Structure formats: structure tokens, C-alpha cells
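Every protein chain except one is present and positioned as in the full complex.
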Amino acid sequence: MKPGGGSASRLAMVPRYSRPEMSAIWSAENRYRIWWQIEVFAAEAMGKIGMIPAEDAATIRAAYDRDMLGKIDIDAIDAIEAVTKHDVIAFLTWAGEKLGPERRWLHQGMTSSDVLDTALAVQLKQAADLLIDDIDKLLDVLKRRALEHKLTPTIGRSHGIHAEPTTFGLKLAQAYAEFVRNRQRLIAARDDVATCAISGAVGTFANVPPSVEEHVAEALGLTPEPVSTQVIPRDRHAHFFATLGVIASSIERLATEIRHLQRTEVLEAEEYFSPGQKGSSAMPHKRNPVLTENLTGLARMVRGYALPAMENVALWHERDISHSSVERFIGPDATITLDFALGRLTGVVDKLIVYPERMQKNLDRMGGLVHSQRVLLALTQAGLSREESYALVQRNAMKVWESDGQLSLLELLKADPEVSQRLSADELNALFNLDYHFKHVDTIFDRLFGPSA
Amino acid sequence: MKPGGGSASRLAMVPRYSRPEMSAIWSAENRYRIWWQIEVFAAEAMGKIGMIPAEDAATIRAAYDRDMLGKIDIDAIDAIEAVTKHDVIAFLTWAGEKLGPERRWLHQGMTSSDVLDTALAVQLKQAADLLIDDIDKLLDVLKRRALEHKLTPTIGRSHGIHAEPTTFGLKLAQAYAEFVRNRQRLIAARDDVATCAISGAVGTFANVPPSVEEHVAEALGLTPEPVSTQVIPRDRHAHFFATLGVIASSIERLATEIRHLQRTEVLEAEEYFSPGQKGSSAMPHKRNPVLTENLTGLARMVRGYALPAMENVALWHERDISHSSVERFIGPDATITLDFALGRLTGVVDKLIVYPERMQKNLDRMGGLVHSQRVLLALTQAGLSREESYALVQRNAMKVWESDGQLSLLELLKADPEVSQRLSADELNALFNLDYHFKHVDTIFDRLFGPSA
Amino acid sequence: MKPGGGSASRLAMVPRYSRPEMSAIWSAENRYRIWWQIEVFAAEAMGKIGMIPAEDAATIRAAYDRDMLGKIDIDAIDAIEAVTKHDVIAFLTWAGEKLGPERRWLHQGMTSSDVLDTALAVQLKQAADLLIDDIDKLLDVLKRRALEHKLTPTIGRSHGIHAEPTTFGLKLAQAYAEFVRNRQRLIAARDDVATCAISGAVGTFANVPPSVEEHVAEALGLTPEPVSTQVIPRDRHAHFFATLGVIASSIERLATEIRHLQRTEVLEAEEYFSPGQKGSSAMPHKRNPVLTENLTGLARMVRGYALPAMENVALWHERDISHSSVERFIGPDATITLDFALGRLTGVVDKLIVYPERMQKNLDRMGGLVHSQRVLLALTQAGLSREESYALVQRNAMKVWESDGQLSLLELLKADPEVSQRLSADELNALFNLDYHFKHVDTIFDRLFGPSA
Partner (left out) sequence: MKPGGGSASRLAMVPRYSRPEMSAIWSAENRYRIWWQIEVFAAEAMGKIGMIPAEDAATIRAAYDRDMLGKIDIDAIDAIEAVTKHDVIAFLTWAGEKLGPERRWLHQGMTSSDVLDTALAVQLKQAADLLIDDIDKLLDVLKRRALEHKLTPTIGRSHGIHAEPTTFGLKLAQAYAEFVRNRQRLIAARDDVATCAISGAVGTFANVPPSVEEHVAEALGLTPEPVSTQVIPRDRHAHFFATLGVIASSIERLATEIRHLQRTEVLEAEEYFSPGQKGSSAMPHKRNPVLTENLTGLARMVRGYALPAMENVALWHERDISHSSVERFIGPDATITLDFALGRLTGVVDKLIVYPERMQKNLDRMGGLVHSQRVLLALTQAGLSREESYALVQRNAMKVWESDGQLSLLELLKADPEVSQRLSADELNALFNLDYHFKHVDTIFDRLFGPSA
């Protein structure tokens, strides 16, 4: 028996953060269709081995092939469930009415979880496939924009403080590499969760032999669960939802980057702002990174679903049903939200307005401090100890820092006799060349996109 | 601007785990009504201080008093939002059309968050009031059943192993005390979150003076937020949702107790099983604790919402909107689920089938081992050291243990000369008296329910 | 029996993030001293009611008063525990050797948890008192610096984008108010967790009457636990650690604010940078907000401890010991880390270098856009509809925005005939007055600090 009366036919989700294709996976319609497939394929397999009459199995299969169910009458099934208080029985009763006496062979020797757990595996597989697709689209956009800005200079920042030059393309290339990893993780998680169990009340195959499970698994594109115990073990699902949490965290990372870049004082990039859009009811001048802020919040939610999924693993003995209510929430909520978030992020990156001049301006604003390490190395190579070099550079760098970039490090160094006796003006000039920093960008891009890109 | 197109007017929740009264709090209807109250009360306050014309404020207030809004046309508001992409502006546009030129004074000097955050505070307060009510109902049922079984003997178990006798009423009394604490925590959390902010774009009251905030706060039963920064600080909400997580954990505790009691081998209590109910599609004999298993899962969800609520605290500068998507989920999901869970738990306790004879049978099955500590103490008082006493009791206890309760500890002790030389048969008999353990039950009940109960 | 051999006498913590006073609370020394107090006070109470000989109770108490334990020999106790595999018995054996035959009365009728749980309550109370102290110190510093910068103008930012002017004092005042709330929450959490249970194996007081519990509770500054079940119920601890998580989140908020302010492009404030400190081994010019970044990470840890604390609530029946290992971690880790973090944050705020000129410069960089809302309101009051006003302001604001603050909103408005026919140059000038935004700062400070501040 399943707890809770009423219908399972409505979706759990925030409509604002959902897209139709993923939502459809979690619709009652889709779930019932998968249940029907499982029952039909199982009957087919039972017919083969003579567990039920072959002709009756054929009749059932034929009914499936001509789409016997037609439009699924969810209200009718709900009405039956209100009496039986059991969702699978309710569905089978409704579907059975469309068959003749062969209906008796449906669900033979099976237990509800055979249907429920295998169906959940199909839904999670469908969801994962859609999410992999989402990642592919994101990767396409990231690659295109990374290549576009492969050599657009921008300041790299550690601790929010200017460090050394990098390129905007490298920022996006890093995101690309991160989502390539997430894609691999998701494939592993999908394969982990895509198993089929038709093994009966405690998983012993007492009333239905393993060959039925194998047949249904193959027909659905799943692998047979090696040892089930009425249910498919929940470590698989824990791994799956934890993986979604990791992907969500990567979304947050890129969203946070964009939020930073759009800050008033930085303004190196902006979310696309459509004409006519209002940023604030009170302040007409506002153009806010609301999409990426929103993604930050959505990431928190998806991440939060990993914990209850892990708590679901330790079911009692062969199974208890505590996992079920959790999965009714996080099954749809985590996948729908992540699908929406990946789509939104793809749109943000696709249409991101990039300001290369502003990047250059910011890069220049520290009076050349970003080249300090290079000077340090040159001094070392000119014979000073690391400590002496560090002190020489730092005493000039601090003056530039305190001038808020009004002073020029290059000029100060030229004027510092202890420096100029070791490095000529020409040598110093050469140390302040931006291209120096970009000489290996090609290597990195080759690593990611191959030499052709 | 708020992210996401589409309507905010549909609910995020699993219908199976929701009840109408709590769901209504999170309906678009309720939210718009609260927005309207805030705008009207603010206009009223502005009229008082001459910030807007007094007669126009009076017109607006009169419109409110005669329920100008009537039935709220959510589709119309959605249609406006699809253009403006701003929910508060969309609502004000729709509502303003029902007014004359005084509509211009609506929202004067206010910012969207003044409305949104104050409205959320009202919704959370309404939700908390309902949850407090839920707890009151649960407390009533727990008290009634605790008194009913005040002196029903049952074995107390530590580590799942029989320890010493207690009463079933004491088990329920503990749950009662726990929910009294949860009630107090929830009141504190409600008061924490029930604040009103009408303080403008960065909380300086630049365009609307504090007196407006004070007026609106009083009219809505809130307290003014001492320092807001466009938004109400999210530590309040974090505290609120963390408190719901604690309450959910208490629900899990009592649910787990009942699940244990219903185990086949224990069977000291059972969830009510209605005639005609099917426990399993495969196994007709099953009567499963599915409601409390379900509560265990729901507790995992509510607990999981505490984390994103805490992550919401560190908004950037005066505010970013990352909290918003999180709250669209957890606002309804946490309160609706907890409301449902409290209601379900109340029903389970109310109708719980208790088997006192089975409790007695289980209590007796260890051959009197549960009295071992008392013998230990008596031997100590008869002059043995603690270590000697322990050894004497243990050597007899182990025999009983290994006989699986077929041997009687009392008889073995009587037959053990080292024991019998110190404690007579009568003295030993007296040590095996159950009432000895219950002499302070009254004291405990008095602590909880007062001397009259 | 406690799981795990070896010693409980060493601390779990990252030394880098701990301070001695809090660490001392979690030392084996302190724990044993509390155990000793519990045993002595319990014996004293038992002596009063004749449960044990009054003179023996007096002997024990006298031993306590002359500090019989002296220096606690942790290695000796460890050695005993290695044999008994039971920590309380090991301690009692060690301590008992210093007494005469009255040692037999120690722990009479008590169970280990009476000692362990009550001792944990004392430790958590001590820890909470220290944390409250920490918050008091932070509040002092926040108040001082808030008053110092009460009227230091700075730009308020929503979504990281310039919004309207505020003051740096208000930013700190908000943090002050937040920690006042955290202080109240912590007091409530401390009182929640500060209970005493001396109630025996399943909480029935079978072998030790409630009066002993009351005496020990009073002597230790605790309240008696109304219904214990061998253990003190863990909802209390869940509430406690969840509260620490909320406080940590507030620390993260202020830390994040400072990290933002120190960004190269913003640089309105900086963590104190001591002469001789090196920011980077590679880049001599770096001055990084490493303390507040560190606090951000520490907040993640403290927050993460809330979940296992909540999972601890649902112990099996009267108790299982799964909570114990969790508490061995989070007891010290959460309190020591939070203590360290509060101390570090206090130091950061205390010595924070504030750059008011830079704040003014940033405030001015948007060409006056921050005054846009005020113009909007003035146009509305001059007779335009809100929509018309919004459009007028926005078309000028967008030009300023696109000029990156090179154009002046004030000048553009003066030159816009549709604006100038409604607002004179003088009127427009007046709308760009910063003080307008600060007129209620006093009110807010009065709310927080009282009228005298």
C-alpha cells in the first residue's frame, strides 16, 4: 500500500523553474505508460516460458502494439485508487478493463515495486538523457564563445584582487572543461541508476524467474539489477542525485563569475538586457544580473536534494517505503530544476554581452602591478636572491598600490637604481608585454578542443 | 525585475502531501491580497503625514474596505507580467485599473521588496500559526493517549535490546514534552520572521519615512524591521526553516518508535488498518506501518530545506535575489509538508492500536533479565563490592540470555549459593516486582501535565 | 559500553582554527572534572535522603571540596578503559582508588548516560557562554565602528549594481542588529540544551529518585530534564547546533561584504595588512582578504554540522548510541570553529581599514544615476503618471549608463525639455543632494543603540 490518498497525477515543481519536456517525464501519463510497458513486456516473457498461456501473452502484446491504452484517463485511475489505496492495483484495474480474460495474467508473480522501481529507473534515465542533451548545448555555446574570446585580454583575479593577465576565452574554456567532466559524471550516474528489477516480494524470483527480468530490462534499455530485495538498492539513486548536486555547483560557479563581472565597478560583461525590460520598479537605471543570481539560488536547491537521497540508502531490511515520499519530491524537483538551470545558463552564456575595452581598462588600472611577478623572476635570473628580488619589487609595487594605479610600476622600476643597474629600460619594457602571458593559450585550447579548433 | 517569465500563481508542492488550509496560504490569491493590504495601509499612513493627499489615501482605504479587488484575476495579472516582467508592477497595474487617478499614489517611494518581503513575513506568520495549531492538536492526542497508558507496562529498550521496564504512557509523555519544546521554538521562530520593512531601495527610508513602516507593521501584526537593506535580513528565515527541520526530526523520532513497535516480532502497537485496506498486492497478510515510514521520508525533506535557507543568509551587499528562487521552493514545500506530516502523525497517534498483552509478553520473554540491575544494587547493599556484585549477576544473567529466556533469572539466583547467602528467596522475589519501576511515573506526569492530570 | 578502544582524551579539531579557552572545555581534563562533580553532587543528594549513608556522602563531598582528584591522570584512566572498554567505569575506578570504602556508593543506581549526558550539557552550556561572550565582543566592535562611520556616505548596491546612497555605518548597524538576534537565539539554544538527567536506565527513576536529579541540576546550574529515557532527548542538541549554523551564516554574510569591498575595483575597505606580511609568493603586490575568505569556509563547516545533529534526534526506542560518535565530532568542532570565527571576525572589523574617499569616488562614478528614483518621484508629484515619469527618467539614465558615468544625469535632465518644463534647474539640483538619503539614519541608530548613542 502507498501512503496518502488522492492523486499522484499532478506534478511537484515550481512552474516558474520548469520546462515542458522534462516536466512531461514526470507526468502521470508518462509514468502510467512506462508501467504498461513493464507489465506487457513481462507478460510477453512469461508467455515465452509457458508461465502464462502464450496466446494470452500475444493478445496482451498485440493490445500494446495497437496502443490499447489510448489516452490515459487519470481521473478514472485516481477514483479507483481512492478505494483500493494502492496505485499499481488501481492502474491495473483500469487497464485490465480494456482487455478480455487474459487480464488475469497481468502482474503475475510480480510485486508492486517491480513496476514502481523499474519505472523510476526509466524516468531517471529519460531525465538524465535530457540533462546530457542540455549539457551538450551548453558545451556548444561555451566552446563558441571561448573561441570567440580566446585572446581577449582580461585580468585574472585571485581573492577578488588583480593577479595576472588571462583571457576571457580561458575563463570560458575552464567552464567548458568543467561541464565535460559533469557530462561524464552524469553518464556514469545514469548508467548506475538504469537498472530493472522484476524479482518479486523479497528479490528471490520465487514466483517469476530471472529470464522475465532480463527480457523487460532489454526491452526498456536497462540492465538487470544483480541483487534486488523487492526494491532496487538506493545507493544508485544517492549517487545519481549527488551527481546532480555537483553539476548544480558548477552552474553556481559560472553564474557567480558572471555576477562578479557585471558589478558596477567591474562591468566586463552583462546578461542580455532586452529593450523595454525594467530592472527595478524604483530605480530606472538598473541592469541587474538576475538570471545568474537566480541560478545561484537554484543551485542551492539541487544541492540540498543530495542529502535526503543519501539518507534514503539505509532502508530497513529488504525495504521500507520511507524513500518513496523523498523521491516524489526530488525525482521531479531536482531534474526539472537542473534542466531549467542548464537551459537558462546556456541562454545567458549565448547572449552574454562582453566588453573587451572595459576588460582592458580594468587590466590597466593597477599601473602595471600585474606584471610584478615577471619582474621578480627577471631580477632573480639577473642574479639576485628570491628574497632580495621580492623586496625590490614589493617596495615599488606598494607605491603603485597606494596611488590607486595613478603611478606606473614600469616607470618606478626604471627610476629605482637597484633595479635599473640589473635590468635595462628595454629589458623592463619587454617584461610589461601582455602577449607574454598568452603564449600557451593555444596549448590549453588544444587540450580541450583538439588542434583544429 | 524578477527572473523567469510565466506565472507565480501556481503552487509548488506534492499534492499527495498537502492540506488545503496551508496550501491556501501559498496561493497567488493570498499573496496578492497581502500585497494589496500592504499598499493600502502604506497609502493610509502616507495620507496621515501629508506625503500623499489625505483624500486620495481615504479613497484607497475605502476601496479596500469594500473589497475593491473582489475575485483576483490571476490570468490578467499574469498577462501583464508577461510584458513588464515584474510581478509587483503587474499587480499594481491590474489593481490600479479599478481605482481613479489616486492610483498614482500607490507604491509611492516604495520598492518591490518592501511589498515582497513584508508579504512573505505575513505568509510565514500565517503558516507558523497553522503549524502551532497542528502541534496543539498533536499535543492533545499525545496527552490523552499518554494518560490512557500511563501505567501500561512495557519494556524499555536501549540499543534495541531489552533494558528495564517502563510504561507506554512514558514513551508518549516523552513525545509530548518534545513537542512542547518544538512549540516554543516555533513561536520564537515565528516572532523572528514576522517583521515588516517599508524602507526603500537600500533601507534608508529616503523616500518613505519610518512612520509608514510602523503603521503597516501594526496593521499586519508584525514588528518593524530595525535595519533593513531593501530586504529583510535572511538570518531570520534561516532560523525559521532550521526550526522546521528540528520539528521534522522529532516527527521522525516518534514515527521510528511506532515503526519499531509494529515489527512482526515486536508488534506492541500498530497503525490503524481500515477494513478493506490492502497491505500488499502480492502478500495478503501484510499490515505495514506505511504512514510512519512515509513520515520518516517527509522528515528528510523538511530537514533538507534548512541548508539552502542558511546559504541564503550571505546575500551580496544590500541584497541580491538568489534567495528568491530558494524561497519559492521551500516557503511552500517546507510548511505544507510539515503541516501534512503533523496532521498525519496526529492521526496515527490518535488511532494507534496498542497491544498491552503483547507488551507484557515481550517484557517477560527475557526470563527476568530486566530486573538484573536491581539485584546488582541489592547485592551491593548487602555488602558486596560493585565488581563482585556485577560478576555474580552477570554469570547468572548470561545463562538466561543464552537460553533465550527459557531459564528464569529469579530461579537461577535463588539456586546460586553465593547469591542466596546474601539475599533470601523472599528478598529476591521482591526485587522482581514491576511496580518498583513505576513509583515515579506520577512525578514525571506531574512535571508535564500538572498535578491534576 | 562505548565503541572504540583507545583514548577519549585528545581533541578533535583543526588546531589552526581553535582558541585555547574553548578547546579547554572539550579537554579530557574538563570532562572528567564535570563527571566528578556529577557523581559527588549525586552522592550528596543520596546521603540527604538516606539512600546511602550520610557520613559516607559527607566524606565524598569533603574529598571534592579539598580537590581530591588533583591533577587528572588521563593515561591511567585510558589504561583502565583499555581493559573495561567503558569510559565511565574506567574513570570511577581511577577516582575510587583515592577514596576509602565509601567509593562503593559512587554511581549508585545511576547509569552511564546520567553522567555522560549531563556532562555534555555542562560542556555545551560552557561553550555557549563563551560564544555569547564572543558575540558581545563583536557587538562592541560593530557598534563602535558603526558609530564612527554613521554618516560616511557609500553607495548601496543591490545585485552588485549601484542602487542608492547609504552610509557605511548603516552596513555595520545591520550586522550589529543581526548579531543581537544571534545572541538571543544562542541564549535560547543554551537554555534548551542545559538540562540534567539522573534518571536511570530507561528514565523511570527506578533506582534513584527525582530529588537527586534536582539537586545535581541545581548544583550545576542546569534544569532537570522533564522526561528522559536514559538519554536527554536530542531535539535539544539539534536546536543547539542548528543555531550555531545560523550564526555561522551571519558570519559569512559580513565576511562576504568585506571581501566585496576589498575587490581591486571597489577597494572601499581592506583587512588590516601588517608590515612585512606577504600576500603571495608569486605576486608581491597582492593584499588579499584572506581572513574573510577563511571565515566563509569556516561558515560552511559549522553549517554542515547542523544536519547530522538533526539526524541524531530519531534514536531507537529509549536510546541508541549512534548520536555519540556524531557528538564527539561536532561538539568540539562546531563550538571551537565558531568561537575562532567570531574572534577572527571581531579582529577583522576592529582593524578594518576604511577608505571614505574611495567610497565617495565610487558613489560618484555613475554620473548621478543613484538619484534617479528621486527624480522619478518628483516628476510624479509634478503631475506625470508613474509610467510617464519612469520613461522620462529611464531615457536619460540609459545615456549616462552607456557613457559609463562620463555623462551627468543632472545635466541631461536639465537639457531634456520634457523634464525641464516640469522641474526647474534649482529643483533638479536639490534632488541630487546626498543628505536627503541620510535624514533617517538617526532613527535607525536610535532603534538599535538607543537615543544616547
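When the chains are written out, they are named A, B and C in that same order, and each has its own residue count from 1.
By our rule, contacts are C-beta pairs under 8 Å (C-beta built on N, C-alpha and C of every residue); 3 or more make two chains touch, one makes a residue touch a chain.
Fair warning: this is a prediction, and the values are worked out from it, not measured in the lab.
Among the residues B:A119, B:A269, B:A397 or B:L410, only B:A397 touches the chain that is left out of the figure.
Across C:Y17, C:Y32, C:Y355 or C:F438, the single residue that touches the chain missing here is C:Y17.
Here the missing chain is touched by one residue of A:S18, A:Q37, A:T59 or A:S250, and it is A:S250. Remark: the omitted chain is touched by one listed residue; of A:L147, A:A242 or A:V354 this is A:A242. Across C:V88, C:L254 or C:L428, the single residue that touches the chain missing here is C:V88.
The chain not shown here touches subunit C at positions 1-4, 6-8, 10, 12-17, 84-86, 88-89, 107, 110-112, 200-201, 259, 277-283, 286, 288, 290-291, 293-294, 296-298, 300-301, 303-305, 307-308, 311-312, 316, 320-326, 328-330, 333. For subunit B, the residues touching the absent chain in the complete assembly are 155, 157-164, 259-260, 262-267, 278-280, 282-290, 293, 307, 311, 358, 362, 365-366, 369, 372-373, 376, 390, 393-394, 397-398, 400-401, 404, 409. The chain not shown here touches subunit A at positions 104, 107-109, 156-160, 163-166, 170-171, 173-174, 176-178, 181-182, 185, 188, 192, 200-207, 209-210, 224, 226-230, 233, 235-236, 238-239, 242-243, 245-246, 248-250, 252-253, 255-257, 260, 296, 299, 303, 306-307, 310-311, 313-321, 373-374, 377, 380, 385-386, 436-441, 443-444, 447-448.
Keep in mind that, in the parts below, only the chains that are shown with their structure count from here on.
Of all chains, the one whose CA centroid is most distant from that of subunit B is A. Matching CA atoms, the turn from subunit B to subunit C amounts to 180°, rounded to the nearest 5. Multi-chain contact residues of subunit C, defined as those touching 2 or more other chains: 157-160, 163-164, 260, 307, 311, 373.
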